[in-house]
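Here is the structure we will look at.
Removed: one protein chain of the complex. Kept in place: all other protein chains.
On to chain A.
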Amino acid sequence: MANWIINNGFPALVWMTINTFLFVWYYLQYDRDDDFYYTRHLLGSALAWARAPAAVLNFNCMLILLPVCRNLLSLIRGSFVCCSRTMRKQLDKNLSFHKLVAYMIALMTAVHTVAHLLNLEWLNNSKLGVYGKLSTALSNLEDEGNETFLNPLQHIEAVSPPAESKEEPFKGRASMCPLYSQDPQQKPIKFAFTSIAGLTGVVITLSLILIITSSMEVIRRSYFEVFWYIHHLFIVFFVGLVFHGYGRIVRSQFNTDDHNATFCKDRPDDWGKIPECPIPQFKGGEPMTWKWVIGPMIIYVCERVLRFIRYMQAVQYRKIVIHPSKVLELQLRKKGFKMEVGQYVFLNCPSISQLEWHPFTMTSAPEEDFFSVHIRSAGDWTDQLIDTMQKLPEGAMGVDGPFGTASEDVFDYEVSMLVGAGIGVTPFASIMKSIWYKFKECDPKLRTRKIYFYWLCRETNAFEWFADLLQVLEKEMEERNLGDFLTYKLFLTGWDQVIVHFDEDTDVVTGLKQKTHYGRPNWDKEFDQVRKENPASVVGTFLCGPAALAKVLQKKCAKYSDVDPRKTKFYFNKENF
């Protein structure tokens, strides 16, 4: 929790501050303004308790569409090159933010609904003359002559249900149904289902509930189609939301200059008869929601159009390779596709599922004329994909992307320590290939002169392809007499039965030239070695792995850094690939 706050802290804090501000501002407005004096007389504080969440709902419904516009976010991220890293990283935590906003919408909907339940009940009672003289007088104002109404519940007969007529075949059964009943108990339901605000309110709340129940993790993970289809009820939600305020039933008094409520409230019988108290006039509040949500709705439509266009762009298969341990490598080409190191794409295979898009980190370097992903068997979709590719695919794949923070900082350091744990090693394939390409072409952007790569995994199963990559790089570097450029160590953290052949040059387990180490790395030793070999250098440390390891590395970086410019300095980069 604390970790989450630190990582996501600042934007969430800003968001929460805005929510609190909106709530308090609108609460006070409806609770204190003279315009709402008479409205408050009928409704009490339930008025403010309904309007304040409404404002927060407007704000959050505006926000909720934005985090899922991944193509748009990519564009923005691209233009934030100068801005702080935290800003860019925040844009990548889109789904968590989407869920957070959704929870807030659900909570505020609950408060708003309960407040309106109270409102309708009290309006009903006012109309029936249950409360005092003032309430009855206010409720009796109708929209005719020189009057404007305050109480939106109109035309109630304050009598018991009418006697059954002889022609009535069901003997008053029709009056059992709330929509046809004259029973005052049913008036709120009648209003709910016949007024714009009521009907849209019920419909959108129902949509929201269905969306939420089908978005629970068990449902999402088991049957994505149900989650995705039901989630499209958000269209109903937004349409209903925009029309929700069109009835203008929240009424405020607009002739407060002529009619002072404090003086006139005790004299309802004199209204319109004495000069100090003309009949109070009311008008409904204008619908405001559309102003909040119209922008994001248009943006979202553009996002879907863009996704569709990208989907239609042809993706060609360049090469399909099946590696040991059922790892599929797909090399694809797409016109106009530009990637950067460490980014990911979404893949879609229509022959398996029309709707599912799954993210994969790219393992190719930007310098290559294709992009590649390595896919492991990790569930139904990936299993089916591997099977389809083995039989040679018939249809084309859909590719959306690239997305994600570009990990370009790796090129800025003279010395880089790259730590990849488990599946976290994948972006480093892209990074190391790119570094090597840049080095060969003497790219001025590349300042790296030495790389230390630490690969941690329980076993190398499913990563043989990465071991091959390291071997290839190692060979190329030796050919150019640059054996020192890359130093790598593989740590098999799950290995307990060890048969180590010290006689042979290459290691038995993975065929890597440098020896494999068993057990976790001793970071003190590693940092010490780096420091000794690189005095007076700035070393950048990059991790793709668990948060616990990040804490350890950060501590070590602090420990082994020295302010003295003649000594080594370590910088830990918190980026999550």
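Methods note: a residue touches a chain if its C-beta (ideal position, glycine included) is under 8 Å from a C-beta of that chain, and two chains touch if they have at least 3 such contacts; residues count from 1.
To be clear about the criterion, contacts and distances are computed from a predicted model.
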Name of the absent chain as recorded in UniProt (options "ALA-interacting subunit", "Large ribosomal subunit protein mL53", "Cyclin-Q" or "Cytochrome b-245 light chain"): "Cytochrome b-245 light chain"
Among A:I18, A:L72 or A:V202, residue touching the chain not depicted: A:V202
Among A:N140, A:Q281 or A:S353, the residue in touch with the chain that has been omitted: A:S353
Listed residues A:A12, A:L72, A:L118 or A:V552, member touching the removed chain: A:L118
Of A:F224, A:F370 or A:Y437, the residue in touch with the unshown chain: A:F224
Candidates A:N58, A:S126 or A:Q186 - the one touching the absent chain: A:Q186
Missing-partner contacts on chain A, residue numbers: 110, 113-114, 117-118, 120-121, 124-125, 178, 184-186, 188-189, 192, 202, 205-206, 209-210, 212-214, 216, 218-219, 221-226, 353, 356, 379-381
